[in-house]
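Apart from one protein chain that is not included, each protein chain of the complex appears where it belongs.
== chain A ==
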Amino acid sequence: MSAPNDHQQSKSLSQNLIQKLPLPPLIPPLFATIHLKSYTHEDKDFFTNQASHCRPSFFFPVPPFRASKTPLQLGTTMSCSNLTMWASSKPSLSDASALSCRSFIAPLQLPSQNSLPASRSSSVTPVQCGLRELRERISSVKNTQKITEAMKLVAAAKVRRAQEAVVNGRPFSETLVEVLYNINEQLQVEDIDAPLTKVRPVKKVALVVITGDRGLCGGFNNMIIKKAERRIAELKALGLEFTIISVGKKGNSYFLRRPYIPVDKFLEGTNLPTAKEAQAIADDVFSLFVSEEVDKVELLYTKFVSLVKSDPVIHTLLPLSPKGEICDINGVCVDAVDDEFFRLTTKEGKLTVERDVIKTQTVDFTPVLQFEQDPVQILDALLPLYLNSQILRALQESLASELAARMTAMSNATDNAVELKKTLSQTYNRQRQAKITGEILEIVSGANALV
């Protein structure tokens, strides 16, 4: 019996193999497919038919179990290995998903194998793995599944908190809109010249890009960064200067790696966006705009549509148009579409519906108001508030989208892990069975030989 020797031989063979192959990551790349897809696909079908794309297609290098054996043993070994092979290469697993541990076809293999041409022509190198490796792998998948499951639950809990924050902020924004609407009615006749509403010829644009602080949330961060890149390209094409205000760690690291993109400020978000953070951004934006360093400020964030859908959007933050900002709470002044500067930016057309909603809210408010100060001063006091609440809202929506995206991604990852675990344990059980059968055969034939 030369089994130990054989094993060593196969070990060294596998090491050669490992060196030749590009090494896949040690942790099963459950999330890799999700990320990859986000690069290639637009957001529309991202969350919907993801599951079909998420079958992990990867392989892992483990020592091939078989090697040349002595001729006397060949008969039994062959039957045993064939059994293994047929058991593991189920029809449901295509060539692409080569996690079934198919026999590694060594050059000295007998040419009578059926699956030989197919597996050779496929891009994935099938690798056979031993029982021990399978066991290790199953336990690692199990651990990963626990992690992803926990992350999913955490994200779900946080989504609830994020929703609460939005609800808490609602009285403020509703009253604000009400007041703005009311004042706007009375100010329509007057010529207003507040600094935040000043429309200047645009030479330089500031982009506030809101990203998340963490990864593992599907394509969330990539989508918003891609959007920013597209916008930068557009601005470059128009011959305008630009600067970035980056909010969130992921965006920060992205822009830090690209020094050719001018960044005005890096800000970091925290767990739950508060008025303080919104204030920090608003201060920055405000001073940039008022000091005439930039003539236009745009906000890029991920709009939360539902738990399974969110869109990266661009909203014009400044200049605020005193006539338009009442119309919608989301910051794009609707009635300024005729304006040339606005035509540059208002590309998201989902505003009219919301405008109607808000107008119905404000109909019943008609007290006879006296202005303590100049209307301009009052507007001056109101517009920063409005700016703040806009930014806060964007932060909140962005967080909600991030958490929702993480929930989806993690739930997919968990599903994949479950599936992977199932296939692996099936393979493991089959191999174990095959091994036992082989041993029994050996014993029986040995006994027969003795008789």
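Heads up, the rule we're going with is that contacts are C-beta pairs under 8 Å (C-beta built on N, C-alpha and C of every residue); 3 or more make two chains touch, one makes a residue touch a chain; residues count from 1.
Going forward, contacts and distances are computed from a predicted model.
This figure omits one chain of the complex; the name its UniProt record holds, of "DNA-directed RNA polymerase III subunit RPC3", "U3 small nucleolar RNA-associated protein 22", "TRS85-like protein" or "ATP synthase epsilon chain, chloroplastic", is "ATP synthase epsilon chain, chloroplastic". The missing chain, though absent from the display, is touched by one residue of A:Asn143, A:Asn168 or A:Ser306; that residue is A:Asn168. Even with one chain removed from view, chain A keeps its contact list with that chain: residues 165, 168-169, 171-173, 175-176, 179, 183, 274-276, 278-279, 283-284, 286-288, 290-291, 293, 367-373, 377-378, 380-382, 384-385, 388-389, 392.
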